[in-house]
Structures are given as C-alpha cells and as structure tokens.
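Once you've had a glance at the structure underneath, I'll fire off some questions.
Here the complex is missing a single protein chain, while all its other protein chains stay put.
In this document, chain identifiers A and B correspond to the written order of the chains, with residue numbering beginning at 1 in each.
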Amino acid sequence: MLQYINVNIDGAIIHATKGTSVLDTAIEYGICIPHLCHVPYLSDIGACRLCIIEHVVNGRSNVTTSCTLKVEEGMVIMTSTDKIRKLRRNLAELLVAQAPNSRAIQDIALRCGVKEVRYPFRNEDCVLCGRCVRVCTEVWKARAIGFVGRGKERHVDFPFGIRPDFCKRCESCIQLCPMTITPCDGPMKPGKERLCGNCESQLIIAEQTPGSCVWCKLGEGFACGRYV
Amino acid sequence: MSRLNSFRELEHLRQQLREQRQNITTTVMVCGGTGCQASRSRAVIDAVSDELSRQELDMRVRLCVTGCHGFCEQGPVMIIEPGNVFYCHVSPEDAFEVVYQTVMKGEIIERLLYTDPVSGKTVRIMSEIPFYRAQDRQILSQNLNVDPCSIEDYIVAGGYSALARVLTSITPEEVIEEIKSSGLRGRGGGGFPTARKWSESRAVPGDEKYVICNADEGDPGAYMDRCVLEGNPHLVLEGMMIGAWAVGARKGYIYVRNEYPLAVKHSRIAVEQARGLGLLGDNILGSSFSFDVDIARGGGAFVCGESTALMASVEGKVGEPRPKDVHTALDGLYHKPTTLNNVETWANVPSIILNGSSWFASKGTQGSKGTKILALTGRIKNTGLVEVAMGTPIRTVVFDIGGGAINGKLVKAVQTGGPSGGCLPVDKFDLAIDFDVLYEAGSMIGSGGMVVMDEETCMVDVAKYFLTFLQDESCGKCLPCRLGIDRMLEMVTDITDGRGRPEQLDLLEELADTVSQTALCGLGKTAPNPVLSTLRYFRPEYEAHIREKKCYAGVCKALITYSIDPDKCNGCGVCLRGCVYGAITGSKKQAHVIDAQLCQKCGICRSECKFDAIQVV
Partner (left out) sequence: MPPQTLDQILEGRRSQPNQLIEVLQDIQGDYGYIPKEVMQSVSQGLGIPLIEVYRVASFYKAFRLKPPGKNVLTMCMGTACHVRGARLLLDQATVQLGVKQGEVTPDGLFSVEHVNCLGACALGPIVSESGSYHHHMTPTKLRKLIETLRHQKTEAHQNV
C-alpha cells in the first residue's frame, strides 16, 4: 500500500510517495535537479554532490544531497537558491576540469552554469561516479568490478586488475558510463581540453527555465528518471 | 580472585587487597608507556626489579609499571612515593643507586632530578615542576600508581565503585540526567553534548544497542587517548559500562587504531581481567545488567575516526562514511542505535558519578565544563600531555606550562584541533580553551592537539602539510573532498614553489568555502580549515610567497638558498664531508662555500654545523 505525504519543493506542494528520495520525487514532478551518480534503479550513494539542495529545518537550512534524503511530511526543500547554484557551479567546474572529454560531463557543466574553468584541465577517463560498480553489484550481482584504493588512488578495477571469468561481458557497465559519450566535436586530445558550452537544451534549462525538465538529450542518454 | 557476585563482594575484595598492601612503605613507579619505551624504559624496569629482589625489598617496596605521565621528553620517567620524588632520564645503570640511596636511605640523587629550563634550577617534587604545577590533572593523575595490566591496582585505587553505585542505586534515566547537569561535551572533537547523545539512543525501543569507544585518535600530533587507554584502560571500561547501562546496550567495542599496539594489548588484558571478575558478562555484580566488550583494531585510516566510517570498519568493510541525515545514535553499527564517544569522554564518566555533576560543572566556562587533556608539542621547551580546566587561556598553556619557545626564537602561532582545526596567531593567545570561543576564532579544540609554531615555521607550508595529509587520508568517495582538496593542494603547492598568482588566493577561499559546505563527511567539511585560518591570520605570508617569491621562515625549498656565513665559519669541514651532493667546497680552516646550483637543501649541513654558520635565506 503506497502512502502519500506532502512536501514543499521550491514553493510547490507536492504529493510525494513515502519512502522515496527528494530527488526521485522532484524528477517525477518535472523539477530538474542536476545529478551524475544517481541512476533510478540503483542505490544512491551521494558521491557526486551535484544534487544538493537546501533543507530548511527549524529556521536553519542544511545543505544536503537530495538523493539520500527521504521525503517526510511537511518538509521544506529549496533546489535553486543562489547559494545552491553557486555551490553546484563550483562542483561542476571541478568535475569538468578533471574530465572534460565527455559530452555528458560538458553538458552537466553547462547545465550547472559553469562559464569558465579556473583550474588547469586534466584528461581523466573516470569520474568515479560508481554507476558501473553498482550495476555489476546490484543488478547482475556478478561483483566483477569494484572500487579499489583510497583517496587519489581510488579507481575502478577487477580483482588484482585481471578480468575474472565470472565477468560475462554484459557491458552494462559501459552502457551506464558517462565517459563513453564523446564530445560533439570529437574526443579532446591532451592539451586541447576546453569548456564546450554549446549544448542548447542545457542552456535552456540553465538560463531560460531554470529547474524545469526540458526532456534533454543528456537525460535521454544518461538514464535520467524522467525517461526510465 | 573469583567472580564477584555483588557490590558487597567487590568492596570486600577492595578491602582485602588494601590490607595486603599495608606493609608497603615505598612505591617506585616507572613509566612503561610508548614514549618512555622508545627511550628504553623496559631495561630500567628490569634493572630496578632485579635490584629490589637482590636487596630483598620485594615485600616492602612496590615496583609499579605505569602508563604515560605525559612528560615524554624527560623519559624514562620514575616517580617515588612517599615524597613525590621525580627522576627523569633514568638509565638501567642508575637502578642500584636509586634503590640503595633513595628507596633504602631516603636520599635524593641530584643528577637524576629534573632541571627547569626556564630557571635553570633542579626541582625535586613532581607537583612543583612548573610543567605539572599549572595543570589540573583530574584524569591523567589517575595514571600514577596504577599498573594498566593490573585490575587489582585499579580496584585498590577505588575503581569500579562508580559502576557499583550506578548498578545498585541509580536508574539509567538518572545517570543521563547527571551527565546532562555536568555539562559534559564530547572530547573527540565534535563537542556534542554527551547526555543528548545518550538520551537519543535510550529513547529507541529495542534491546540491541551498542556503545563504542573511539580510540582511533588519528589527529597527527595528538596522543592523549593513547596515554589514557594505555595507562588506565579500566577507567575507560568503567565509563563505557556506565554508559551502556544508561542507554540500554549489551555490547560494546573499543576501536583502537592500528598504530597503537600497546593500547590494543592493554585493552585486551583489561577486558580479560574484567571478565574474570564478572565485571563484564552476564548479571554484573548480581544485577540485571549484562554487558561485554570486544576490541576492534583499525587498519590505518584517519577517516575511520569519523563515526560512520568507524562503524563500517567494525563491520569489516572499507571506512567510507555514510551521509548522516539520521544520527548514528539512532541508526549506527549494524543499523542499530549506537552511542559512540571518545576515550576521554568515557574516562570522565566515573568521576562525575562519584563526585557529582556540580563538582564537574564547577570547573570550566559557561559552555565548556570540566578539564581537557591537550597534547602540547612543537617548538617549545616543555612538550607533553597537559590537562587544564576549560577556560584556561592559550597563553597559560604555551608559556607557563610549555615554558615558551626553544632556542630564543619567537612563538608565532599555535595550531589546534588537528587537520580539522586552524592556526591562531600570538595576538589571539588570550583566548580561552573553550569549544565555542575557539570555533568562533576559526579554529577548534578538536581532540586536543596543540602544536606550537615559531618564526621558523612557514604558515603556507603548514597549510600544504595539512592538505597533503588530508589528501592521503580522504576516502575518495565524494567529489568535493577528492577533487577539492587536490586542487587546493595544487594551488598551495604553486605558491610554495614560486608559481603563485594573486588571483589564486581568492579562488582558494572560494573553493575552500564550497568544499566545507558540500562534502559528505566531517573530514571533507573541515578540510579547508587549515587553509582558511592561515589565510585569515597570515595572509601576508601567502602574499610574500606570491609577489616577492620569498619564504621568510626559510622553509619552502624553491624559495630559499642555503649559504655559509663567512664570519661564523671556521673551516672545520664537517659540512663538506656530510654533503652527499658535493655542493660544499673549501679548504681547511678557510670559510667554506655552498654551490647553490648543486645544493638540494636537504638540511644535513645545517644539522651538523656546531657554529650555527649555515644560513637559510
């Protein structure tokens, strides 16, 4: 039996299903909160921090991730305050400076309002979003890959770096990986990285109708909850 | 000794043990803590033990191997009662003299006495040593006279009477009320009101609850918890038992970091001994309270000092923190209500029960009650563990207890609270040691680490040091911590290497602010503090590195040059022979010269030169 409760997101009173996260609720109702590591059918780990919102409790507002926050009766959430937008923009700036060689990452940066990148570009091919690890662990239960190492050394790998025979090459990990989506103008070679800033649908959400779902291509290729 | 089945039996045992020791006239206490062991105190202990046997004094003289007394640089440390005689730097060869002169004849051996570096005079009595005199050693003084591996010592000293009182006449709710009135706040760094945490756990229905002692003590430069756990594990156990009674837990864990093998060993022995007497297990002292404790070892991860990461580690998993939208007091270890407190917090509990909450609350300030143990280290004369009442000004600790700077240098700053804390300049030394006061000033008490820095410490280098540490220890899960610390470190490294640009200072502040607001756990949230506090109080140093490309403290290798002062150099050649890079030339008795191109600034020549002729500019 589904129970419903009322939550206040950006001033709108929403009829939310008890037990869901604030992020899932917002997406379902067409409020676009940027996210990277969230996939509707996988667990939420709150790693990318892009889905942060302000949760107002007793007159104080706490910045927390909407994917790990469960809805509660009477909750007050603000997804797009100036503070949140600035924080998100800085996070997305860090992200795109780290791994610019992906259309998904470039689109996210544009969506979050990144206009300039003030750090030297790097050209990493993994953003440690954990989508691959979670799909292998939770959907296929193969446990062929996982996070290994700590901090700067953290990376995704097979046990001992060797593909085990219980990896059946289902390629679910590849399908969910944001780094496999090539930039529109082709792959960015080392030394030639830049902030792309071209995608129209992302510009629309970022500037014209902030916070509203426009059924963008990013979401389509990205397993966004609106599509799944 | 057999299992104690009631409070009366415990008192009877205590009486018995005290009577057995009636014939002891003298007690010789030798420190067996990690610090003194590094100074070979084990050999001293063996030598004294042999000597006492040889003189057939075993019946009248008690040799007690104690835990740390906090004055590690003076080790091996020996204290003799009666008389409160304090001997330092004792070597095994001194054993005969100590036993023959002091123990048997009551005569003082002058050369073993402590010399006060400020007055130049020797001091005979421990309580009169300036380092100890200005302290209020409520917890640390309990390390005297107690062998951590002897539950008998603990009982003779009055141990487990708080537990007995609680089990026979105080309800769990009353215990929590007492802790609340005392004003006890967490000593691990968070400063969270202890009673509030306990009542949150108590309120959850169900009988599967846990209490945990956080002995991870990852803050570099902090070793208070090591001292208390190594030196008096039963005190911590007793505190945990009282807490378990209050919240309704039946199982507890002491999580000890991997780098403290002696603390692990002593905790295990203490638990075994407590079980042997029935003080852990079913129906403790004949009451309805059943409780047991296990020791869990850390694996070498600073992040495991964070409560959710610690619990993951106890569960055998990687120490990756979880979001804390729900308190661990409600949903913690194995998703059960868990009360996690620091070693020092637990250690305060028995005396609050015995002496009353008003006694505890009579010390300290409005918002911070009781005493706090600090690890005072760095560039001062007296380093060691210091316990002071909350509200004591920083100045008192650094100058009255610490004795001021070494080598005639000027004290520049004090770093408190470890990697989550900040640096405060000398003009802030009138601030009181108080949770809220230090937090307002941009630092924090943290776990109690207090590192004093002088004019030869570069504050930009300090920020770089902490960022390097945090990058090494970050679990890497969340973006702001993993990438944010990396980029902050990249910028600070640019600055120390002479590539700094003025706009980087503003970007540093903006990034620091972003990381502190968006990181998943405490490590990430407080990671920017060293950068923010050094920028706040020592911005001119950053600017000198950027605009003038100079490190006036003489630390940042890219910005300094080693050279020899021809007026001080007498051509002894020691530095020339010591230099592995062949960077020093010169003939005998002639002033030597360093070739700046070959010099790698390794520091060997400087540490060798007896004439202070090596300059760093």
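Points to keep in mind about this one:
The rule is simple: a contact is a pair of C-beta atoms (placed from the backbone, for glycine too) under 8 Å apart; a residue touches a chain by one contact, two chains touch by 3 or more.
Keep in mind that what you see is a predicted model, and the values were worked out from it rather than measured.
Residue-wise, the contact with the chain that is not shown comes from B:N258, picked out of B:N258, B:S290, B:S358 or B:T561.
Contact with the undisplayed chain is limited, among B:R3, B:R21 or B:K317, to B:K317. For the chain left out of this panel, the touching residue among B:G252, B:G418 or B:G524 is B:G418.
Checked against the hidden chain, the listed residues B:K336, B:R379, B:R487 or B:H545 yield one contact partner: B:R379.
By the touch criterion stated above, the residues of chain A touching the omitted chain are 143-150, 153, 158-160, 164. Think of the hidden chain as still there; on chain B it touches residues 34-35, 37-39, 71-73, 75, 217-223, 226, 258-260, 296-302, 313-319, 375, 377-379, 383-384, 415, 418, 449, 451, 453, 457, 465-466, 469, 472-473, 475, 578, 580, 600, 602-604, 607-608.
Just so we're on the same page, only the chains that are shown with their structure count from here on.
Centroids built from CA atoms put chain B at 41 Å from chain A. Chain contact summary for the complex, chain A toward chain B: residues 45-50, 52, 63-65, 68-70, 86-87, 90-91, 94-95, 97-98, 118-120, 128, 147, 149-154.
Listed in rising order, the residues of chain B touching chain A in the complex are 301, 318, 323, 325, 471-480, 482-484, 486-487, 490, 507, 510-511, 514, 517-520.
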